[in-house]
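We show some of the complex, not the whole, and keep each chain where it was.
The chains carry the letters A and B, assigned in the order they are written, with residues numbered from 1 in each.
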Amino acid sequence: MEDKLIIKGIEFKSRLWVGTGKYKDFEETARAIEASGADVVTVAVRRVNIIDRKSENLLDFIDPKKYKILPNSENLLDFIDPKKYKILPNTAGCYTIEDALRYSRLAREAGVSDLIKLEVIGDEKTLFPDVCGLLKATEILAKEGFIVLPYTNDDPIMAKRLIDAGAAAVMPLAAPIGSGLGIRNPYNIKIILETVDAPLIVDAGVGTASDVAVAMELGCDAVLLNTAIAGAKDPIAMAEAMKYGVMAGRLAYKAGRIPKKLYATASSPLEGML
Amino acid sequence: MKLTVNGETREDLKAATVQELLDELNIQSGRVAVEVNLRIVKKADYGSFSLHDGDAVEIVNFVGGG
């Protein structure tokens, strides 16, 4: 009955991983994560807001009951308990190997583990990875002891190269980040699953619960998503939907589905008819 | 002393070490990472790591991200 995902000795209870971006406020973030059942949450590394926090006159103007806490306040971890959730920092926004290395190292220093969701972005419009840069950064960080989870495209060769370079798993995109298109090329995902001996976490592009179920039915080990929950009309309900979507897909994958056929087969018996 | 902290030039700060800077800025040291002149400062070294005129300091933490 145990069906845990283990990456470099770390045990993941949930096969749904969620991001923490784009929520209305930290409270909604916390509730959505809770509803999703995820035990891994991604975070970004950004400058602390250094406006003097003790200054009383600021509060004369900004009523904390009226205005939300700024998203880049340092309080995210007040809402997401690192004892309960595995914190997975990303290098979102990094367009060069150097930046990706810098953010990775800062993230490790700020955090509690060697986990890094490595992103080396290729351009702003697609947010597709720059895979050659990604490959080099993976190699360097793996040597420094990071547990590198690279956000990559769905190219089976690149997936193989990343694992050879020391990545702990591959995180191919389903579709562009935030696009909600679902797995656009299940063939490539299938080929990676069959040819690369490493965990595969689908990252980015998922739109709804059935997309997640489809990913899991293909045999993926987990799904990471953010916008699909945070951008839904009711994020809490969608978080729960995603939880069940992962469970549904994983169970179906393990249960072994019926083959597809063009013609029918009756489900009621013919014998005993009048 | 002139410091560049998170991209802003500040001349009003009195801190002589990283730890003093965090204290002065009212930042809890537990959940941030600090870089001085592109070099990461380990948490254990905050108290002993001296700041000098012209230093570029970056103080980062985790924010919501996907």
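Rule of thumb we're sticking to: a contact is a pair of C-beta atoms (placed from the backbone, for glycine too) under 8 Å apart; a residue touches a chain by one contact, two chains touch by 3 or more.
From a predicted model like this one, the values you see are computed outputs, not experimental measurements.
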Task = Express the subunit copy numbers of the entire complex in terms of the labels on the chains shown.
result = A x4, B x4
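Quick note on the criterion: only the chains that are shown with their structure count from here on.
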Remark   = Whole-Å distance, C-alpha centre of chain A to that of chain B, is 30
Inquiry  = Can you tell me which positions in chain A touch chain B when the two form their complex?
reply    = 19-23, 26, 29, 42-48, 50, 52-54, 71-72, 74, 76-77, 87, 89-90, 92, 102, 105-111, 177, 204, 225-227, 230
Query = Along chain B, where are the residues that touch chain A in the complex?
reply = 5-8, 25-28, 31-35, 38, 40, 42-43, 58-66
